[in-house]
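Note that this complex is displayed minus one protein chain, with the remaining chains in position.
Letters A, B and C mark the chains as written, and numbering starts fresh at 1 in each.
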Amino acid sequence: MKVLYFAWLRSKTGVAEELLTPPESVGTVQELIDWLIERGAGYADAFADLSLVRVAVNQEYVDFSHPVKVGDEVAMFPPVTGG
Amino acid sequence: MKVLYFAWLRSKTGVAEELLTPPESVGTVQELIDWLIERGAGYADAFADLSLVRVAVNQEYVDFSHPVKVGDEVAMFPPVTGG
Amino acid sequence: MIRVQAEDFDPGLEMEKMAEGNHAIGGMCSFVGLVRDMDPSTGEDKAVKSMTLEHYPGMTEKQLEKIETLANERWDLDGTLIIHRYGKLNPGERIVLVVTASRHRQAAFDSCNFLMDWLKTKAPFWKLEETPDGGQWVDARESDNTATDKWGES
Partner (left out) sequence: MIRVQAEDFDPGLEMEKMAEGNHAIGGMCSFVGLVRDMDPSTGEDKAVKSMTLEHYPGMTEKQLEKIETLANERWDLDGTLIIHRYGKLNPGERIVLVVTASRHRQAAFDSCNFLMDWLKTKAPFWKLEETPDGGQWVDARESDNTATDKWGES
């Protein structure tokens, strides 16, 4: 599973992109985030307030209950500020 | 009094601009139009349907009850179609 | 700023000039009106060969300035421009340009929309279209009055 972080989520996790193999118990976005938070303080900081986190799976917006599986591209980022 | 006609009001009256001296009994736009209608068939045709006539006195929109006096610039035209 | 002219204009250049040196501007909205070739009575395309825009010199400038003032009173704007052409124009040619600049996106959109709606019902221009059946004065559309009404009393 490829996981991408943008804007201040990238600054806080210290990672732009990583290939991860979460345990089988991780089946949704929410479970992926819970698992990431255990990986270190940077992740815990990045995901401290989930109201500021948006998620896309395979480049489509999804909510936290959306399934994630092997081969997915999961992106985590703050609300967008383009335009 | 200078009287101007635009668009099809000009075509129908056959006049773009004329200097007129209406009788003293002409005190409003409506009275001016009534007097013009008596001047000939072109005017009668131009003013046959007053719902299609707009009037400006001294380059400001007015309604038919607006006064007209010596020295005024009175313009008669159809609803505008610019833009 | 308002301009009433026979000559064409360059919308990109006009926008560039308005934004120049003012870095408080967040956005600019523009509208360009073009000569259509559709016959307004039959709805048939490619029917209009050319169009002549007649106007009322003096009153046109007065009305456009009044409309521009109204927009600036109503919205917080960093710039407004109205250019309207007169004379003979061919299908595809530019007739009118409205540009508004503001700190706020919606103010730019709304004021530009307002200026176009008002111009359509208040600026003394009349279109004479050359069609295969001869010259036809374009009728005013009730929808333009309705469009202006949505901005309320001004």
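Here, contacts are C-beta pairs under 8 Å (C-beta built on N, C-alpha and C of every residue); 3 or more make two chains touch, one makes a residue touch a chain.
Being a predicted model, the structure only gives us computed values, none of them experimental.
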Missing chain: touched chains present in the view: A, C
Sole contact to the chain not displayed, among C:109, C:137 or C:151: C:109
Missing-chain contacts mapped onto chain A: 4, 6-8, 11, 56, 59-61, 75, 77-83
Chain C, residues in touch with the chain not shown (by the definition above): 10-13, 15, 19, 21-38, 45-46, 91-92, 103, 105-106, 108-109, 112-113, 116, 120, 147
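As a convention for this text, only the chains that are shown with their structure count from here on.
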Maximum inter-chain contact count - chain pair: B-C
Between chain C and chain B, distance of the C-alpha-averaged centres to the nearest whole Å: 26
Inter-centroid spacing, chain C versus chain A (mean Cα positions, whole Å): 48
Distance between the centres, which are taken as Cα means, of chain B and chain A, whole angstrom: 73
Set of chain B residues in contact with two or more other chains: none
Set of chain C residues in contact with two or more other chains: none
